[in-house]
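The structure that follows is given in the form of structure tokens.
Only one protein chain is missing from this complex, and each of the others stays in its spot.
A, B and C label the chains in the order they appear, each numbered from 1.
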Amino acid sequence: MAVVNEVEKPPGVKVTPSVAGQEERKRLWMMMLIRRFEERTYQEYTKPGQRIGGFCHLYSGQEAVAVGIAAVFQKGKDYLFNGYRDHGHSLALGMDAKPAMAELFGRTTGCSKGKGGSMHFFQAEVGNLGGHGIVGAHIPLGTGAAFACKYKKTGGVCFTLFGDGAVNQGTHNEALNLASLLKLPVIFIIENNGLAMGTQVARHSAEKDLSKRGLGYAMPTKSIDGNDLDIVISEMKSAADYCRAGNGPMYICANTYRFRGHSMSDPLKYRTKEEAEKARLRDPIVIYENRLREKRLLDDATLEDMEGEVAAIVNEAVQFADQSPHPELADLYKDILAEQYPLQK
Amino acid sequence: MAVVNEVEKPPGVKVTPSVAGQEERKRLWMMMLIRRFEERTYQEYTKPGQRIGGFCHLYSGQEAVAVGIAAVFQKGKDYLFNGYRDHGHSLALGMDAKPAMAELFGRTTGCSKGKGGSMHFFQAEVGNLGGHGIVGAHIPLGTGAAFACKYKKTGGVCFTLFGDGAVNQGTHNEALNLASLLKLPVIFIIENNGLAMGTQVARHSAEKDLSKRGLGYAMPTKSIDGNDLDIVISEMKSAADYCRAGNGPMYICANTYRFRGHSMSDPLKYRTKEEAEKARLRDPIVIYENRLREKRLLDDATLEDMEGEVAAIVNEAVQFADQSPHPELADLYKDILAEQYPLQK
Amino acid sequence: MPEIQLREALRQAMTEEMDRDPNVFLLGEEVAEYNGAYKVSEGMLARFGPERVIDTPISEAGFSGLGLGAAMCGLRPIVEFMSWSFSLVCMDQLMNNAANIRYMSGGQFKLPIVFRGGNGIAHQLAATHSHRVDAIFARVPGLVVIAPSNPYDAKGLLKSAIRCDDPVIFLESEIMLADKGEVPQEEYTLPIGVADIKRQGTDVTLICWSKMVKLCMNAAQELEQQHGIDAEVLDLRTLRPLDEQTVIQSIRKTHRCVIVDEDWSYCGIGAGIMERIYKKVFDDLDAPIGRVSSEDVPVPYNHYLELAMQPSVEKVIAAVREVCYV
Partner (left out) sequence: MPEIQLREALRQAMTEEMDRDPNVFLLGEEVAEYNGAYKVSEGMLARFGPERVIDTPISEAGFSGLGLGAAMCGLRPIVEFMSWSFSLVCMDQLMNNAANIRYMSGGQFKLPIVFRGGNGIAHQLAATHSHRVDAIFARVPGLVVIAPSNPYDAKGLLKSAIRCDDPVIFLESEIMLADKGEVPQEEYTLPIGVADIKRQGTDVTLICWSKMVKLCMNAAQELEQQHGIDAEVLDLRTLRPLDEQTVIQSIRKTHRCVIVDEDWSYCGIGAGIMERIYKKVFDDLDAPIGRVSSEDVPVPYNHYLELAMQPSVEKVIAAVREVCYV
């Protein structure tokens, strides 16, 4: 199979003519789709007659991490666990924008039937194991998926993503030791956006270089630029190869930045205008776009097309979500247990 | 005050004549007392008509760690937290053998009134904060005592002891980060006896050098010989000085060995006769005894006196415990809450 | 009397007690520089400084244990949980270290510590963020559990909790933080372990606490107007120790009772209350004790399902009519 995956475009989205750089453009396109999805989500959440509720954490600014992982993610084999900032990876792994937006709207057509909401996007058939709201609680689950890969000898790996703040949950360390002790194919990935809610890394971690939070478990650790898609792809590729080869887990700190507040209620008081502007210069989409231009793989017309495409997709998604029905009262009692009781097997 | 403390002998115990090496002999004497206490506990536990119950974990073989810490422990200022293998440190910090043995017998005269048992020795007035049965759960408490020292500016430190198996509880890592972040005067001490119950270090920790389990928190880590009393004293001394100076926490792995099984029920099947014999050669008491002999600070007669003394003390302790009353039914309902309710203050 | 929000009442209680006793300090996620995830501790960092208002990493087991260790050494910590749902990751610290250390040491230690934060179902936070921990902690001897229903009670009870020498589980509600109520300028405290009759009535006793009190007050009004039923609304305020006496007295007066509980019904506080009082009021009851509680399902994200699973004025009225046979 291909060293890195093609981004699957939803049917109806025309692929830009020239063949050279098609892959690269598709990746750029996916980052644009995620950005557009998140910014539209922001609008929908904040506009009167709010149709999205609960905690909602946007991925804008971190797109290169999810899209980079998706590029090496082997569907049908690999798994991915993430925290609650999960819209980006879900789209990158191929979730249609419609069920994604519908989940935010809490509709039956949502990826989790409207029962999970923003923090709980799941897509079992592609190995997207969520979407988890309790900080750090999903990290042991990631070692479990990796255990299953090893137990069944599938050659799969589990990408286990979490925020910089999650390294302070004990589950993180218990999982690291277990994964290394049992030589499980799991890649632990810190999406270090510099902040745990309003707390800067330097105020929540005694060790400022977060890749060092993986020391003490006899596993390789690494710090990478999470805003450069090419770097993310190549690092994830070699990490996945390392794990697939049976060497055990690996620990990667992907340094990035979130443009929006922690969640919708966050006034961003802790951030200076200068800091925000400086960050915009390292926008993963801009970085990659410029690179494609330099390589002559992208021109204004094509970019315009792509912008039109993602805009249309997100518009349709909102329409779809809006027109989808709410769950029925009876749904309240479904999906709790898989079996009927009394149970005899 | 003295660089290192004198071992306080219970009244009636005559101090050996020659003055030179008095301190050293007292420390040897304390290790002998602990050993004798533990071996007698073993007999009492296993003999018919058992008067000691529950989980009981003996300290034989690890005496140099507790006695070394006690040598630098500043009463009235410092605190100590330990797991459930707590007889040794309690005696070393000056607990009389009588309430110690009485606690094992579950009597009202016990250090915890017979409500805690072997795993829950406490002596508030000397800063002995227990005695804790849930692996790793007391490590955050240690950072709390250190926090209190810093908050009140007492210059105290908190010695926080735990077993090699406890490094695998997430509380361990959460405590390390908090202590370093808040620069708390806490010395984290692994009593590495090579085994968590029946599991060798190499089978429970991905990293075999346990001092490295303290990496990633911007604090100094160190591995020391926990069977050599002089080494333990000097290392604890410098660690305590480092903490008292406001430099934050320190992480020390004291390598030692337990002669007995994990608890009374442990048949020790996982241990070869050869291994056990080899370990005996590194008996901390023998090592120190020989050193004192070489230094001409100890002769057979004195040693015999000392053996007689500790034997007498332990005998009296057993008699005392045996003659002490069991708690009354009414005691069941005491010591639960400190206040009377309804409560208005 | 000035009207203030419940979050201000909590802030006043903490501020007054920190002014009063230098050993009291506040510890938790985002309590200091961010001024509190829900702005309960707004301004407290500025007033007391970083030694006494302390931001922590996301390490609930670590910082709740830190608070407990400090309490064993004579300090009086207030530990804020951003949500009580997150206390599940440090349950051992609360159910063992907080509840048992005094007992296991034969009474050698006091643990003067308050754990506080938002409890229960808020707005569309889904199953993991909507836990009602009332019964989990009220079940455990060695703990005190308080759940106020309005700003006045919240301030008076939190001040008492901070002065209390025992570990207190203080249950607030995120969606009550903006509720307003009268709070006197003069200092006051309220007793722990004493229920409060929020509305006198003769026909039926509505037992409730926290969020459910407002619901029951509304139901009582409608019951009177629409159905001529005069309901007594009994606010437990403290869930452990339970004020059995006030509960029993009220039922002996009304001969009918409905317990309204935001928790699941099985093994929740409502169940606990029945266990404690049923035998004692059995012969006084003109009907079996009625119950309103949340449906026996995880809390869903969808707004309508989330509402449907919870107690409502309608459900309370229906339950009351059933026990009144009308």
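What we mean here is this: a residue touches a chain if its C-beta (ideal position, glycine included) is under 8 Å from a C-beta of that chain, and two chains touch if they have at least 3 such contacts.
None of these values were measured; they are calculated from a predicted model.
Asker: What are the shown chains that the left-out chain touches?
Answerer: Result for the missing chain's touching partners among shown chains: A, B, C.
Asker: Which listed residue (C:Met1, C:Ala46 or C:Cys267) would be found touching the missing chain in the intact complex?
Answerer: Of these options, the touching residue for the absent chain is C:Cys267.
Asker: Of the listed residues A:Tyr79, A:Phe105, A:Phe188 or A:Phe259, which contacts the missing chain in the full complex?
Answerer: The one listed residue touching the chain not shown is A:Tyr79.
Asker: Per the definition of touch given earlier, which of C:Asp21, C:Glu42, C:Asp92 or C:Glu224 contacts the omitted chain?
Answerer: Of the candidates C:Asp21, C:Glu42, C:Asp92 or C:Glu224, C:Asp92 is in touch with the missing chain.
Asker: Where the complex has a chain not shown, which of B:Ile231, B:Ala311 or B:Ile336 is the residue touching it?
Answerer: Missing-chain contact among the listed residues: B:Ile336.
Asker: Mind listing the subunit A residues that contact the chain we can't see here?
Answerer: 79, 81, 110-116, 120, 122-124, 129-132, 134, 137-149, 151-152, 158, 170-171, 174-175, 177-178, 181-182, 334-339, 341-345
Asker: Would you write out the residues of subunit C that touch the absent chain, in ascending order?
Answerer: 61, 88-89, 91-92, 95-96, 99-100, 103-104, 126-128, 131, 135-136, 138-142, 240, 242, 264-272, 274-276, 278-279, 282, 288-291, 296-298, 300-301
Asker: Which parts of subunit B are in contact with the chain that was left out?
Answerer: Residues touching the hidden chain, for subunit B, are 53-55, 106-107, 112, 114-117, 119-120, 132-137, 165-166, 168-171, 196-199, 203-205, 269-270, 326-327, 329, 331-333, 336.
The rule we apply is simple: only the chains that are shown with their structure count from here on.
Asker: Using the touch rule from the top, point out the two chains with the most contacting C-beta pairs.
Answerer: B-C
Asker: Could you state the distance in Å from the CA-based centre of subunit A to that of subunit C?
Answerer: The separation of the two C-alpha centroids amounts to 37 Å.
Asker: What is the distance in Å between the mean C-alpha positions of subunit B and subunit C?
Answerer: Here the centre of subunit C sits 40 Å away from the centre of subunit B.
Asker: Using mean CA coordinates as chain centres, what's the subunit A-subunit B distance in Å?
Answerer: 48
Asker: At which residue positions does subunit B touch at least two other chains?
Answerer: 170-171, 174, 177, 181
Asker: For subunit C, jot down the residues that touch at least 2 other chains.
Answerer: Within subunit C, the residues that touch at least two other chains are 56-57, 59, 61-62.
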